[in-house]
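The structure under discussion appears below in the form of structure tokens.
All protein chains of the complex are present and in place, except for one that has been dropped.
To keep things simple, chains are lettered A and B as they appear, and every chain counts its residues starting from 1.
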Amino acid sequence: MLKKKRKKVILFILILFCLAVPLLNAQDAEPSINFQIPIDTVWVLFTAFLVFFMNTGFGMLESGLCRAKNTVNILAKNFIVFAIASASFWVLGWGLMFGNGNGFMGLEGLFFASGADNSPATGDAYQGAYAAISWTGVPFWAKFIFQLVFAGTAATIVSGAVAERIKFPIFIIFSFVLVAFLYPITGHWIWGGGWLASLGFYDFAGSTAVHSVGGWAALAGIILLGPRYGKYRKDGQSNPILGHNMAIATLGALVLWFGWFGFNPGSTMGVGDGSAIAHIVVTTNTAAATAILSATVMSRILLKKPDLSMILNGGLAGLVAITAGCAFVSVASAAIIGLIAGVLVVVSVIMWDKLKIDDPVGALSVHLVNGVFGTLAVGLFAEDGITGTATGNGLFISGSFDLLGRQALGVLAVGGFTFAISFAVWFILKKTAGIRVSQEEEIKGLDIGEHGNEAYSGFQIFN
Amino acid sequence: MLKKKRKKVILFILILFCLAVPLLNAQDAEPSINFQIPIDTVWVLFTAFLVFFMNTGFGMLESGLCRAKNTVNILAKNFIVFAIASASFWVLGWGLMFGNGNGFMGLEGLFFASGADNSPATGDAYQGAYAAISWTGVPFWAKFIFQLVFAGTAATIVSGAVAERIKFPIFIIFSFVLVAFLYPITGHWIWGGGWLASLGFYDFAGSTAVHSVGGWAALAGIILLGPRYGKYRKDGQSNPILGHNMAIATLGALVLWFGWFGFNPGSTMGVGDGSAIAHIVVTTNTAAATAILSATVMSRILLKKPDLSMILNGGLAGLVAITAGCAFVSVASAAIIGLIAGVLVVVSVIMWDKLKIDDPVGALSVHLVNGVFGTLAVGLFAEDGITGTATGNGLFISGSFDLLGRQALGVLAVGGFTFAISFAVWFILKKTAGIRVSQEEEIKGLDIGEHGNEAYSGFQIFN
Partner (left out) sequence: MLKKKRKKVILFILILFCLAVPLLNAQDAEPSINFQIPIDTVWVLFTAFLVFFMNTGFGMLESGLCRAKNTVNILAKNFIVFAIASASFWVLGWGLMFGNGNGFMGLEGLFFASGADNSPATGDAYQGAYAAISWTGVPFWAKFIFQLVFAGTAATIVSGAVAERIKFPIFIIFSFVLVAFLYPITGHWIWGGGWLASLGFYDFAGSTAVHSVGGWAALAGIILLGPRYGKYRKDGQSNPILGHNMAIATLGALVLWFGWFGFNPGSTMGVGDGSAIAHIVVTTNTAAATAILSATVMSRILLKKPDLSMILNGGLAGLVAITAGCAFVSVASAAIIGLIAGVLVVVSVIMWDKLKIDDPVGALSVHLVNGVFGTLAVGLFAEDGITGTATGNGLFISGSFDLLGRQALGVLAVGGFTFAISFAVWFILKKTAGIRVSQEEEIKGLDIGEHGNEAYSGFQIFN
């Protein structure tokens, strides 16, 4: 009996132990589950900061490629534009883009990003006004800042294209409208659960949503502003207007390349799939590299010598072109996309000039032309299984025009909407306040006219 | 019997299995617990690097806002100052600031950061000389580098204010003293377990501990140095002395904004609470944005045109002002704090000029005035429950002056101590070695006088 009792005691102790160990483990293991949130948060914030830093890149690139007499103005525009974007995206843009609504726009939690929200809950657990972005498990304000820096990029693109003749306050007003209304609405279509997303349109990090939107808004502005004084001669030939500081222009292009490592890989908004992120980093870099090489060669062929501004814009063109497809195409396809982008940017700089569309920094060739091309390239090169998203495969993989058609539809819809409304906004501003500085001010330089400053006090500069 | 035996065998196997599975799990789960350390380490190092990068921002901002003839000198100061800070904070500063000691200063592990330490142990498990910073679970040297880059910032602030007339070796000596003694002592009061922390003074990322300390030290230096040659006329009017390169000045301001995403969010020194970090990112950015807007408007009102240096300093003013409260105030309050900061910076630039306090880059208006304002703003806008820290609520939330009073006490104590000792140090240096270059050298430029260099060889520059 004793022996039996002892046996029972041992059995009891064993069972207790069995019960205790897993419970102890449970305590240990439980917090580990939440590590995904801090890791993802670190990643999303880190990449958001890199994208924010692209403001520096745009500011340096644009001012370097323009004339010394307009430098302060361009710098001021590029510095204030993110302040404007921060305000307008908070006040309205975020809600229009990500608020629960219909296929066209967000309707819930519209103002001051103040809708109900239980982030970082994801999927079915998410209850709030911004369900379209509940797929990422990061805190609410991390989502906000990441999307804000993207919105800011769209506005910055406009800055360079309208440089050297636009009134400072007009640029501020247009930027506010762009980030508060235009960008968020088409953004809703693509990333906010809107109609384009439902149709199966793919734009991973924004060749269309960000870059071509900025480009279309800029094109409307350029058309209504007209070319800079002295750019086109009576005989129809164009005068070259040289950038005043290629050192800071190159600095800008390098900072943009650096920032793109936030732009594309960061658009995963989490590190659940490290392989996907690493793949995106390499497709992004490869397209930039091959575009630089092809732009250099094209520049040598068409312009006799490898022009530095073409080389710089070549790199940016490759980056814009791979932005839509970075997660959907192979590294080899990325190399081809880059090669094409580098050719496109050189050819289109020449084309816009022939059309007397005066774009001082080549923003249309980089962001609009290659934003469109990059979006269509998804329809050509996309391969299911690259990083987990199934686009249905592009033409060169599947032999089907299906995806390419959806991509083209997106390009047209976003382009048509953005260009039309932008044109209307610029037009109203032109007819009311006037959008262009006086010819006298333009000749003297906007630095003195708009700001009462000069950029390089003490230096002897020819005008 | 056989059946019974079989039953027992089955029971035994089951029990063994029960024992085995949790033990296997235990092996799997155990390493997971340590993920907090690597994640926190990545975060702390990443943000430390961003704050380090602010040296680039200060260097570009300060040299851009001064004259071409003093550029090499300003660049040399801004490059060497972090080397000095690295040495002096290692030799003594760290120990004075975080060593276990009394309410006034650290006493244990004073020299070469070599006290006993068992980081990353936290709380009661921590045993070592630096208990005040044992709340963060990162390795020892990660704590050190993060605190070092903050100490370096304080020294850099002085650089701009005393620019264009201070002797190069004197600046080096003062920087050493500041980072070895002055900054760590008031830092100990606030972040090292000293008397201000005990009283309930709150300064999340250093509006007082870093920015106003740099500002007070600079003010003492400016007073003893006197204004630059030719700055004030006999009739009391001041001559504007223009910056020579607004492109690099703007670059500097953008790099500082970028770096502030390390400065404020990094001060969590861990990612245990991702929501808090994301909130801090957004309050920080929002205050910068609204300050830029209000500084632009104020500049337009008071100076007729939106002056670029005012716009840039507006952004920095907003960043300094939100630094103390970024974790304690709502996004809307951050927007208001920024709006006020942008007004303050424009008004105070004009005020210092009226007082003939010659601050070439506006460092006092940005770091001192808004460092004080930001610290007091905690006493106005702080709300418990924003990110976990309970400050007791500011005046506008609680209706009580209690927190505001504690904040004001901290401002006065730190300001009084830093200004008095800095004044004494500058005074001794003035009476012994002399702190100012000769008038001849000042007119010719410090680049030739102090370094035998010129910044822009080949360019034709007016003096």
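The rule we apply is simple: a residue touches a chain if its C-beta (ideal position, glycine included) is under 8 Å from a C-beta of that chain, and two chains touch if they have at least 3 such contacts.
Just so we're clear, the structure is a prediction, and the values are computed from it rather than from any experiment.
A.B. asks: From the listed residues A:Val91, A:Leu107 or A:Val282, report the one that touches the chain absent from this view.
C.D. replies: Going through A:Val91, A:Leu107 or A:Val282 one by one, A:Val282 is the residue touching the chain not shown.
A.B. asks: Touch as defined at the start, partner being the missing chain; which of A:Gly315, A:Gly379, A:Gly394 or A:Gly449 qualifies?
C.D. replies: Result: among the candidates, A:Gly315 touches the missing chain.
A.B. asks: Tell me which residue among B:Phe104, B:Trp141 or B:Trp195 touches the hidden chain in the full complex.
C.D. replies: Within the whole complex, the residue contacting the unshown chain is B:Trp141.
A.B. asks: So which of A:Ile173, A:Val271, A:Leu302 or A:Leu409 would be touching the chain we can't see?
C.D. replies: With A:Ile173, A:Val271, A:Leu302 or A:Leu409 as choices, the missing chain is touched by A:Val271.
A.B. asks: Touching the hidden chain in the complete assembly: which of A:Gly200, A:Gly226 or A:Pro306 does that?
C.D. replies: Hidden-chain contact among the options goes to A:Pro306.
A.B. asks: Using the document's contact rule, name the residues of chain B that touch the chain not shown here.
C.D. replies: 11, 14-15, 17-18, 21-22, 24-25, 28-29, 31-32, 35, 37-42, 45-46, 48-49, 52-53, 55-56, 59-60, 63-64, 71-72, 75-76, 78-80, 82-84, 86-87, 90, 112-113, 120, 138-142, 144-145, 148, 168, 245, 248, 251, 450-460
A.B. asks: Can you name the residues of chain A that touch the chain not displayed here?
C.D. replies: These residues of chain A touch the chain that is not shown: 15, 18-19, 21-23, 25-26, 29-30, 32-33, 35-36, 39, 42-43, 46, 50, 67-68, 242-248, 250-251, 253-255, 257-258, 261, 265, 271-272, 274-275, 277-279, 281-282, 285-286, 288-290, 292-293, 296, 303-309, 311-312, 315, 331-332, 456, 459-463.
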